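Please see the structure below; I have some questions.
Heads up, one of the protein chains got dropped from this complex, but the rest are sitting where they should.
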Amino acid sequence: MSRAPDTWILTADCPSLLGTVDVVTRYLYEQHCYVTEHHSFDDRLSGRFFIRVEFRQSDDFDEARFRAGLAERGEAFGMLFELTAPKHRPKVVIMVSKADHCLNDLLYRQRIGQLSMDVVAVISNHPDLEPLAQWHRIPYYHFALDPHDKPAQERKVLQVIEEAGAELVILARYMQVLSPELCRKLDGWAINIHHSLLPGFKGAKPYHQAYNKGVKLVGATAHYINNDLDEGPIIAQGVESVDHSHYPEDLIAKGRDIECLTLARAVGYHIERRVFLNANRTVVL
Amino acid sequence: MSRAPDTWILTADCPSLLGTVDVVTRYLYEQHCYVTEHHSFDDRLSGRFFIRVEFRQSDDFDEARFRAGLAERGEAFGMLFELTAPKHRPKVVIMVSKADHCLNDLLYRQRIGQLSMDVVAVISNHPDLEPLAQWHRIPYYHFALDPHDKPAQERKVLQVIEEAGAELVILARYMQVLSPELCRKLDGWAINIHHSLLPGFKGAKPYHQAYNKGVKLVGATAHYINNDLDEGPIIAQGVESVDHSHYPEDLIAKGRDIECLTLARAVGYHIERRVFLNANRTVVL
Amino acid sequence: MSRAPDTWILTADCPSLLGTVDVVTRYLYEQHCYVTEHHSFDDRLSGRFFIRVEFRQSDDFDEARFRAGLAERGEAFGMLFELTAPKHRPKVVIMVSKADHCLNDLLYRQRIGQLSMDVVAVISNHPDLEPLAQWHRIPYYHFALDPHDKPAQERKVLQVIEEAGAELVILARYMQVLSPELCRKLDGWAINIHHSLLPGFKGAKPYHQAYNKGVKLVGATAHYINNDLDEGPIIAQGVESVDHSHYPEDLIAKGRDIECLTLARAVGYHIERRVFLNANRTVVL
Partner (left out) sequence: MSRAPDTWILTADCPSLLGTVDVVTRYLYEQHCYVTEHHSFDDRLSGRFFIRVEFRQSDDFDEARFRAGLAERGEAFGMLFELTAPKHRPKVVIMVSKADHCLNDLLYRQRIGQLSMDVVAVISNHPDLEPLAQWHRIPYYHFALDPHDKPAQERKVLQVIEEAGAELVILARYMQVLSPELCRKLDGWAINIHHSLLPGFKGAKPYHQAYNKGVKLVGATAHYINNDLDEGPIIAQGVESVDHSHYPEDLIAKGRDIECLTLARAVGYHIERRVFLNANRTVVL
């Protein structure tokens, strides 16, 4: 689980074909790279192969040469790969509105090293959470929504994301519907937490919907953004028991814990390069 | 939890009003009935009061007199109550199709005394599960569906239920849509197990639906039948984690365990008189 | 679950006897107090009765008169009761060492109103967590341990607790063994979080112990302090799945979440007056 400090992560996927495993493992062996964990999965319904390997580099490891060699080997398989350096900490932008439980939780996990990421900016359509960001010495951008010019606000958001060089955007209870344009730009590298067990209770006020249905379980869903709101590929889901004595505000309180845990889990998977897109589903290795 | 052998159950509900608790507890005290567990709940949104009491009878307890006295006291509150005798075992009819996991589980729990009920008949639209019922010495009724005369089959079903004097009907994976007439007749005293976390994935093949959505949790819902299919008040829900490697048939296998546990839990609650209807929700005390 | 703003909590316990419920409910009715939730439990093994009632006061409610009247009624039953006012927020002292996850979590829950308490002091044997307390504007007391005079440090600790008028002490990963004297003084009103599923893995380094045993579940236990270390009455326990790939440091990371959740749950139960001592066990209503 916990990687040793000198451990690289190699992830790759390609269409199912004889030899997909071998092309990776043989190359690693020839390069004298020591494999510490290897997980691959060949999806017989979608006909796609996914592999994730953690390895220690050899003494004379050269990243550029390694990449070039692997690209050559994988070409015949249509293999796309990513290589993540041992101490790489992705740059992350977090978007919030007024609720701070997920932000508080993510920043705490960054602070103690449980999430190896650098939060480089917090963006909000409200000013409320600036003190929390400040205490963690993270720049806070308050871009109020102009109901007459929503695109203007999104342009500012996107500018911060781009200038910060963000590799991951986290929507930590950002309570605005993104435009299709922004969704498209964030497709596959932005994680949203939806406060219900999707696909149940899509849209607004899911805990009130859940109360009205008298459910005995409430949950949360962390998923990638794609162009269809609340429908992107699911990364993680969490759940908690409730009963008749939980009024809507109690469901909301219960939900906070499960939202924090589910979002943190999904972000951890993403950062550790465990998540692969497989059409509208994910493979988590 | 486990009732002593001489313990009665008293349940009642009525509109919220000052004195609802007192009317019950004072009466029990005056009748020298010893309260071993008492749980009441006053729902401030629906304005309704629910109470469940377990008590040991006094030496000179007389059921008829007790009922008459309580009815008199509760009248001003519009209180409806039910009284369940210490050793009462409700008569139960179980309806099945071909899948036998829930039936096997329910009969097992009856056999070892975990569910204090008498299964008096098993009804099916298929002959497959007769040996299982026979081994437990329970009459098995095979009523095949005539696509040209579905009401005829339902009339036979209802006749068995009525002649058996059933107090509870369990739809243990009975894969037929009941007619509105039959639903109406079973309203509030028939429990169905739906193999999804309702209201997600209503209707047929929920595990295939769940696979296509790439969910990371599957579940089951036990609910009372009412006139709206898959929409009756929820009694219990259960859930299990799944991942990308679970094909639809794996989800079905995973689901069996959670269906058994969830249905057995709901049936236990019902038999112990823990479940109250509160419009389209339940209160479980 | 969530109390309306004008709701009192009444808790009481006494030996099992006919009339224990009635004495409370009749009094509430006579005082025109409206019961919104009532839960009582009569433990047939220990022969003790426990009751918790939430009620709305009458228009002419007078606390002193209410208390006096109830004391009189309960006397014949040996009944001890506590009455908690609608907006009462208990004063709390939190003790920590270097790990800050539980402190961070508790202060967050106080901040958003999920735990209705006033943290009036943080005490530590290390200076590390002062900035966190400061940001929440809570006095921080750093009392280093003098190995040659441990009682001196405990005297300072106790002085802060007493001068702050604390009603609850939380040991939020305070990594020192308390002396029997201090334990005795805190008996029943100090909650400790132990990072294992007690009684397994008592004492130091429980996650390393758990790793060596190859367990597939790790957990945490929140319990009251009594004079026997790690043996006080359990309030809440939580658990998480682990596997072979979790090295001891991974178990520790996994454990943080479950420690936070379990401790917060126990503190919430205590503040809402749900927890009763029943010899070395607890009743949680």
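Just a few scattered comments:
Letters A, B and C name the chains as they come in the text, with residue numbers starting at 1 for each one.
One rule holds in what follows: contacts are C-beta pairs under 8 Å (C-beta built on N, C-alpha and C of every residue); 3 or more make two chains touch, one makes a residue touch a chain.
None of these values were measured; they are calculated from a predicted model.
Note that of C:Arg67, C:His142, C:Arg184 or C:Arg281, the residue touching the chain absent from this view is C:Arg281. When you scan A:Leu18, A:Ala64 or A:Ala204 for touch with the missing chain, the hit is A:Leu18. Contacts to the hidden chain, counted on subunit B, fall at residues 1-2, 37, 100-101, 104, 108, 112, 114, 135, 245-247, 249-250, 253, 256-257, 261. By the touch definition given at the top, subunit C reaches the unshown chain through residues 41, 43-45, 197-201, 212-217, 219, 233-239, 243-245, 247, 278, 280-284. The missing chain lies against subunit A, touching residues 4, 18-22, 25-26, 28-29, 32, 34-42, 44, 51.
We adopt the following convention: only the chains that are shown with their structure count from here on.
Note: the chain lying farthest from subunit B is A, by mean C-alpha position. Because subunit A and subunit C carry the same sequence, their contact can be compared by residue number, and over half of the numbers here are used by both. Distance between subunit A and subunit B, defined via averaged C-alpha coordinates, is recorded as 41 Å. Centre-to-centre separation between subunit A and subunit C, using Cα means, comes to 36 Å. The multi-chain contact residues of subunit A, meaning those touching 2 or more other chains, are 245, 247.
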